[in-house]
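Pasting in a structure now, in structure tokens, and then I'll have a few things to ask.
Only one protein chain is missing; all other protein chains are in place.
Chains: A and B, in written order; residue numbering restarts at 1 for each.
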Amino acid sequence: MSLRDFGPNELMFLIMATRWTILLALIAFAGGGVIGLVVAALRVAPLPPLRWLAAGYIQFFMGTPILIQLFMAYYGSSLLGFRPDPWAAAAVTFSLNGGAFFGEIFRGSIDAVPKGQWEASTALGLRFIPTLRLVILPQAVRLMLPPTVGFMVQIVKTTSVASLIGLTELARAATQINTVTFQPVLVFGTVSLIYFMLCWPLSLYAGYLERRVGEGVAVKTRKPLLLAS
Amino acid sequence: MPNRLKRVLAGLALALVAMLPAVAVAQTVDEIIARGKLIIAVDTTTPPYGFLDAELKPTGFDIEVANKMGEALGVPVEFVTVTSPGRIPALLTKQVDAVVSIFSITPARAIQIDYSIPYAGQSAVVIAPKSTAISGHADLVGKKVGLTRGTAEDGILTAAAEANPGIEILRFDDYASLLQAMVSGQIDAMGGGDYGEIYLKKAQNGDDFEQKYKLKTFYFGIGVAKGNDNLRQWLNTWLFTLKSDGVLADLSMKYRNQPLPDLPVF
Partner (left out) sequence: MQTALQFGPVLIHLDRLLVGVWQTIQLAVLSILLGTVIGTLGAIGRSFGPRWVSWPIAAYVELIRNTPLLIQLYFVFFTLPLIGLKFSSGTAAILALSIHLGAYATEILRAGVQSVPVGQIEAAKSLGLSSYRIIRHVVLVPAVRAVYPALSSQFILQLMGTSIVGAIAAEELTAIANNLVMQTFRSFEVYIVIAVIYFVLVQAASLVFAGLGRLLFRWKN
């Protein structure tokens, strides 16, 4: 085992590891998005037990650290007879966790749609799911976008926690490379830069979306935001 | 609150059950050959036994032993990476045929899995900069001692800390963090395996690192599922020839720059 200086090979190793960070983030977005839609629908469903189930689910995944959820999935899988695989554990955990956060985001924007829309749909004879699909969600989508993109930034950063169950992504690659080069400033500096380049554009986009929605919302509501205090 | 908690736990159980089932696996030597591949769990963050080379391919003492195992059986080897806590579960769930991953032989583990005879040995030692005078547990008092959580060093040094008040133990999640702590000077000494690369670096004060005293010598065995006597007997036979042909001694010099310790059998 030779000691190496931080050079192009090591930089390549970090960049290759970034693929896994991006992959995990996309899985979280896709899985979490789908679960989030279901959870949000349950949250506003007409049946109280469904609402409570969704509320409990959200409370659990938002009210406990994601690291603990990861450990439970990783070690717990062996109880159920599955090989503890960091990727499977991470994919499941990030999807479920994302589902809770997206569920809250989606529900918030669903709630922002005027109640009159629900009543009008009932008057037209539409049941719950068609109402949601055809009337409510299209209007809610515009409000959902800024917090959704904002949460994507969170997801990318949170993938770093998966390194603590041994999943090879950028943060784990950082410690591995640092053990070979022992040049922490270069290693962690480069890694910070890579994360920054992944997250900052998303943050800026989220800010832009928020401003666009804000203009629309300020026109729609009667009270200007300034007097909110 | 209790109702909500019940629902929450029910939701969690549902989620876990939804995880995909894993691949079925062979157990006996015949089944492995018939299946056409050998599935072995390794750890690529434990140099010089398992690590990634400059082209990011797995290499190391353990990896070569695993490859030779495949050669002897006439099948290709499929590597599955695990970390320390994942080794036993990988065998319990029969998702791998064997574990070759600095798997120290301990009675506690032998309750859950079976070991082959040792194929390598390593001492858990205390390492510190040359200028620090340490010759036993008592010299660690007033110092920060790092170790990797859950290892044998953890057990030994934690007991030492209880017997000698004043030793500050820092537990890290993995060996890589421990090494970084030692080199950056965050700890005064470390308990770890007697691997090579820490000796290639210098401490913050410019000292070389050296081994201070041995905690325990461990022997690594190849882990197989409990009761898999068929595979285990073949492994013991094969390792016997590997030893007597000098192959293990050569691997040890190649990766550890040290001769193998004596490897007793059982």
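Basically, a residue touches a chain if its C-beta (ideal position, glycine included) is under 8 Å from a C-beta of that chain, and two chains touch if they have at least 3 such contacts.
Note that the structure is a prediction, hence the values are computed from the model and not measured.
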Residue, one of A:S95, A:S121 or A:S160, that touches the chain absent here: A:S160
Chain not shown: contacting residue from B:V29, B:L56 or B:L92: B:L92
From A:L132, A:V149, A:A174 or A:L209, residue that would touch the chain that is not displayed: A:A174
Candidates B:G74, B:G136, B:G150 or B:G246 - the one touching the absent chain: B:G150
For chain A, residues in touch with the removed chain: 59-60, 63-69, 71-72, 75-76, 78-79, 153, 157-158, 160-161, 163-164, 171, 174-175, 178, 184-185, 188, 191-192, 195-196, 199-200, 203, 225-229
Chain B residues that touch the omitted chain in the full complex: 5, 85, 92, 112, 146, 149-150, 154, 170-173, 177, 180-181, 184-186, 204
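Here is the rule we go by: only the chains that are shown with their structure count from here on.
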Chain A and chain B: spacing of chain centres that average the CA atoms, whole Å: 34
Contacting residues of chain A [partner chain B, same complex]: 1-4, 9, 13, 16, 52-53, 55-57, 59-60, 72-78, 80-86, 88, 92, 96, 164-166, 168, 175-176, 178-180, 182, 184
Contacting residues of chain B [partner chain A, same complex]: 3-5, 7-8, 11-12, 15-22, 45, 47-48, 51-52, 54, 56, 80-83, 85-86, 89-90, 92-93, 95-96, 173-177, 179-180, 183-184, 195-197, 200-201, 255
